[in-house]
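Every protein chain of the complex appears in place save one, which is left out.
Showing chain A:
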Amino acid sequence: MNAPTATVAIPPQAPPTRWPFAIAFALFGLGLAAAVAVSLTEQNLNLYRARFTIWLVMLLVTPAFCRYALGRRTDAQWRRWRWFWTFAGLAYFVHLYYGLRAFHFSLNDVYAKQGSLTATSNLIVSALWALDLVQIWLLGRNLPRWGRVLQFAAVVLVFISAFTATVIFKTGYIHNAGLVMTVIVAGCVVYGLLDCYSSRQPGKP
């Protein structure tokens, strides 16, 4: 990419739009309230809160995956990604809290029930997601190389674990929701790759 030369007039920066924040926040707030309220009359409060918040995570993280796959070239695109990724992460930490509460905050129990592969990868995913949220809010868009690697790892691992936890391990609604998420994200990845490929070869159809 060329550095802008003095002869090119830089358009005054439009103030960033509030839409991404407003939409992600509304989904997050309403979804959270629903998850917290409805689970109150379910058979097992912690378990159902963990279950319902996973729905919310899926709802918020799917747009974030898509934006990531389609590229975040402009500030606006990046901001859109950041809000959805952030609120999905917050919903995920609520899920994690109630999940751990359901296991009486005992890592031993988590390992006993989930097996070491799933439990360890869940812990790694949680740590990466948390670290990534910290770095994007502290450092903004311009991450050092290792930061970008970390982010890539976080996004990919979150996707893989969302995929395995829903499509592979579950049946019923949540399985189908996982499939929908997968199809949408896969579509975005393909589109993003094609887009990237075609823009690298200008002139060719």
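In the analysis below, a residue touches a chain if its C-beta (ideal position, glycine included) is under 8 Å from a C-beta of that chain, and two chains touch if they have at least 3 such contacts; residues count from 1.
Criterion: contacts and distances are computed from a predicted model.
With the options "Quaternary amine transport ATP-binding protein", "Cytochrome c domain-containing protein", "Peptide ABC transporter permease" or "Sarcosine oxidase subunit delta" in hand, the undepicted chain maps to the protein name "Cytochrome c domain-containing protein" (source: UniProt). From the options A:Asn44, A:Ser116 or A:Asn176, the residue with contact to the chain not on display is A:Asn44.
Where chain A meets the missing chain, the touching residues are 18-19, 21-23, 25-37, 39-45, 47, 102-104, 106, 109-110, 112-113, 171-172.
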